[in-house]
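A single protein chain has been omitted; all remaining protein chains appear in their positions.
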Amino acid sequence: MSGAARHAPVTAGARAASKLGRLFWLVPLLLLPVPLFLDQYQQYVANLVLVYVPVGVGFNVVVGNLGLLAFSNVAFFGIGAYTSGILMLKLGLPWWATVFPAGVMGGIAGSAASVPALRGVRLFYLAIMTLAFGELMRWVYIRWEPLTGGSFGMAVPTPSAFGWSLDAESHKFYAFLVLATAVIALTNRLLRSRFGRAFMAIRGNEEAAAAMGIPTDRYILLGFAWGGFAVGIAGSMYAALVGHLSPPSFDLSELILEFAIVMVGGLGSLLGSVVGAVVLTAAPEFFRDFPGFEELVFGVLIVAVILFLPRGLASLLARAHPALRDRYYRE
Amino acid sequence: MLALLPQLIVSGIATGMLYALVALSMTVGYRATTVVNFGHGDLVMIGGYACFVLGVNLGLPFAPAFSIAAALLFAIGFLIQRLLMQPIIAGPHLSLAMMALAVGYAFRGAARLEWGNDILKLPHPYPTATFFVGGVVFTMDDLVISGFVLLLLLVLFLLFNATPIGKVIQAVFQSQRGAALVGINVRAFHGVMWGAGAALGAAGGVLLALIVPLTPDIGVWTLVRGFAAMTLGGFGSLPGAVIGGMILGIAEKVLGFYVSTVFIDITAYLVTILVLLIRPKGLFGQQATIRI
Partner (left out) sequence: MAPLLELSDVTVRFGGLTAVDQVSFRVEAGEICALIGPNGAGKSTLFNAIAGNAPIQSGRVLFRGDEIQQMTPHAISARGVRRTFQNGGLFGHLTVLENVLVGLHTKVDSGFFGVLAGARKSHRTEAGATRQARGLLALMELEHVADALATELSGGQQRMVEIVRALATDPPLLLLDEPAVGLAPPMRARLGDIIRRLAKERSVGIVLIEHAIELVMSISDRVVVLNYGRKVADAPPAEVRADRNVLEAYLGHG
């Protein structure tokens, strides 16, 4: 039924968005002078934001696009971080050479974490199981002392990229900016292709997706692997940023932060995840000096967002301008 | 080596009783609403702290402190369900999970803000003692915890099976729509069941505080063990939660001694993962997987 192709009018939003898409590459360019205006600590926070951008983007592929309630994200993050740390410390590799392997290890962990979903485990069962997987990994870091340094953690050597030492926070900023931009761009391409459509179809109705000839298992595996890859790269960035890895960095509180980035940003929205990372990563830094206050404020904030802004900040963006409506963000 | 097995089982049973109570308290709320409370562990923790504040800071005797703590947690559980979960009950599961996590997180923060990293221990309301029976050591803690949980289970069993209200609860667990038809206020019922779950959890928290130091982070520790016990017994099954808890308690001790101490910490995770992979419905539960 391949009748005469006729172009129906495209909505204003879609047209504006595609115009805006071309401006995407301008954003990292505009961010280039940022380090000039920040002191050492502010620069650290800015770098942390860049670390959490791929965390949010990767996690969102699994929970927002595939729609699976999987809590294994912190495991991918930790595995990426430790992969980089171990390769640098034990094999003496420069940091830049460990970024891709960290992503690959994250992707492998993602594939492993998809096994229960492939066996038909869903909803809370999947959440509990993947939560257990994440917590189990924390014990691996604690007990695999020769590699990970155990409870005391591991000092990560000064990162370097292509012979340049990234010893100043501003240097890391540029390296991270490149990586975060790349993860966003690649994930965006993936989501806008038949792969992203298949993810969204699975989220909507798995039976109907299969009836369209989509091998749902393969796409669930792919979504997890891609999410793990993106988050693994973020882990590698994290290792380079903090310089010291220890198991408590990858506990349930970390999961709540990562989950909140996706929820507060807006489920299923790539742009939302980025915004969520920017808003939420910076926030806890303000409460550093009051143990507990951070958790309390953060918890209350998330409760408020779920109750009063259930579709996250992405819904505000979409309302502000049609061009800011994300491709797969739907109210 | 094998001579120690009875000892390990005895102390495993006491811990297992505690897990059983926590798992049971989680199952009650889950059965009523089919929503898992990912913040339940933190309610258990708050229950322990509430009893501490009432008993130590305000100087109440143990029994009233315990009862008021349980009542307080009933109210908290009820309000969480009615004010925070009910409005989004039709929303995506992700929101429900995130909401529960966030509430628990806020409680943890509040506890940390107030008690920081103090290590608090609930004073024992009974003399500490140990007994030897045939070479096996029983501590007073073991006996009190096991005895109390057994008593509670007996009361619950009678409540569920021999009273009109128990019959009604069981009927609603079976069919929500049926319950609405016979005139039960399902919403209020949901709130009450979450309250009951939180109160039972508080009891678990108090017992826990007798044997381990109270910290804001015991909630997570508890949650994971509650999940493991529920999964093992079969998600949503009340007897399954109890038996799963017992098995988990014993397995931690036995594996921890004979295989590696790491099993004390990781048995719960392994049990959760393995059961859901191999036999998702656990020992007594219903099917947990979907087929497409």
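Just so it is clear, A and B label the chains in written order, and each chain counts residues from 1 on its own.
To be clear about the criterion, a residue touches a chain if its C-beta (ideal position, glycine included) is under 8 Å from a C-beta of that chain, and two chains touch if they have at least 3 such contacts.
None of these values were measured; they are calculated from a predicted model.
Chemist: With touch as defined up top, name the shown chains that contact the chain not shown.
Modeler: Spelled out, the missing chain touches these shown chains: A.
Chemist: Of the residues A:Gly134, A:Gly268 or A:Gly312, which one touches the chain left out of the display?
Modeler: A:Gly268
Chemist: With respect to the chain omitted from the figure, which of A:Leu48, A:Leu190, A:Ile220 or A:Val303 is a touching residue?
Modeler: A:Leu190
Chemist: Which residue among A:Ala201, A:Val278, A:Leu296 or A:Ala314 touches the omitted chain?
Modeler: A:Ala201
Chemist: Considering the entire assembly, which residues of chain A contact the chain that has been omitted?
Modeler: 1-8, 10-11, 14, 186, 189-190, 192-195, 197-198, 200-201, 203-205, 207-216, 222, 268, 328, 330
We adopt the following convention: only the chains that are shown with their structure count from here on.
Chemist: Going by the contact rule set out above, which residues of chain B touch chain A in the complex?
Modeler: Listed in rising order, the residues are 35-36, 38, 84, 87-88, 91-95, 97-99, 101-114, 116-117, 216, 220, 224, 227-228, 231, 235, 262, 265-266, 268-270, 272-273, 276-277, 280, 288-292.
Chemist: Mind pulling up the chain A residues that touch chain B in the complex?
Modeler: Those residues of chain A that touch chain B are 63, 67, 69, 115-116, 119-125, 127-129, 131-133, 135-136, 139, 143, 206-207, 210, 216, 251-253, 255-256, 259-260, 263, 267, 290-300, 302-303, 306-307, 310.
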